[in-house]
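On to chain A.
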Amino acid sequence: MTNEYVVLSAILFTIGCVGVLTRRNAIVVFMCVELMLNACNLALVAFAKQHGNLDGQIAAFFVMVVAAAEVVIGLAIIMTIFRTRRSASVDDASLLKY
Partner candidate 1 sequence: MSDLPVLTILIALPLVGALVTAFLPGATARLVGVGVSGVALVWAVLAALTSYTVDGGMQLTETHTWIEALGVHYALGVDGLGLVMVLLTTLLVPIVLVASWHEADAPGNGGSRAFVAWVLALEAMSLAVFTATDVFLFYVVFEATLIPAYFLIGGFGREGRGGAAVKFLIYQLAGGLVMLASVIGFYVVSADAGRPSFLISDLAALDIDPVTQRWLFLGFFIAFAIKAPLFPVHTWLADTTEHATTGTSVLLVCVLDKIGTFGMLRFCLGLLPDASQWATPAVVVLALISIVYGALVAIGQDDVLRLIGLTSLSHFGFIVLGIFVLNTQGGSGAVLYMVNHGVATAALFLVAGYLVQRRGTASIRAMGGGIEKGAPVLAGIFLISGLAACGLPGLSTFVSEMLVLIAAFQHAWWAGAVAVTAIVLAAIYVLWLYQRTMTGPEQVDVRDLDRREVGTLAPLVLALVLFGFVPMPLLDAINPYVEDTLAEVGVTDEAPTVPAADDTGDHATDEAADGAASSQGGHE
Partner candidate 2 sequence: MAFWILAPIMVVAALGILFVRKAVHAALLLAVVMISLAVLYAVLDAPFLFAVQIIVYTGAILMLFLFVLMLVGVDASDSVVETIRGQRAMATVLGLVLGLVLVTAFSQVALGSAVGLDEANAGGNIQQLANILFSRYVFAFEATSALLITAAIGAMVLAHRERLTPKPTQASLAAQRMRDYAESGKHLGPLPSPGVYARHNAVDTPALLPDGTASEASVSRVLAARGTVRSAPAFADDIDEVRRQLGGGRSDAAADPDRMPEQSGKAGAPASTEEDVPGTPGRSSAPPLRSSDEQRPGDPA
């Protein structure tokens, strides 16, 4: 039964991944990253049950802490950009080109 969970996590991870690559709004992109992290957590928790040790759950817990810190920083950066440009689109931020 772990298989199903892992497959579900794979699907969620892929969706998050595609979202990061296709969406333009930085906040939505970031949400998709969070979706990926959540997918990882699901896999970790499922594997924890599979193997009968709690390392996976601990890892998932750490991920949540890390995600919290990451969100604060990420949103702070996005807000800064938004305040200067009035736009949260990834593309509008394109002074840097080849």
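The criterion applied here is as follows: contacts are C-beta pairs under 8 Å (C-beta built on N, C-alpha and C of every residue); 3 or more make two chains touch, one makes a residue touch a chain; residues count from 1.
Selection criteria: all candidates are chains of the complex that A comes from, given by their letters.
Not measured: the values here are computed from a predicted model.
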Candidates 1 or 2 all belong to the complex; chain A touches number 2
The residues of chain A that touch candidate 2 in their complex are 1-8, 10-19, 21-25, 27-28, 30-32, 34-35, 38, 41-42, 45-46, 48-55, 57-58, 60-62, 64-73, 75-80, 82, 88-89, 91, 94
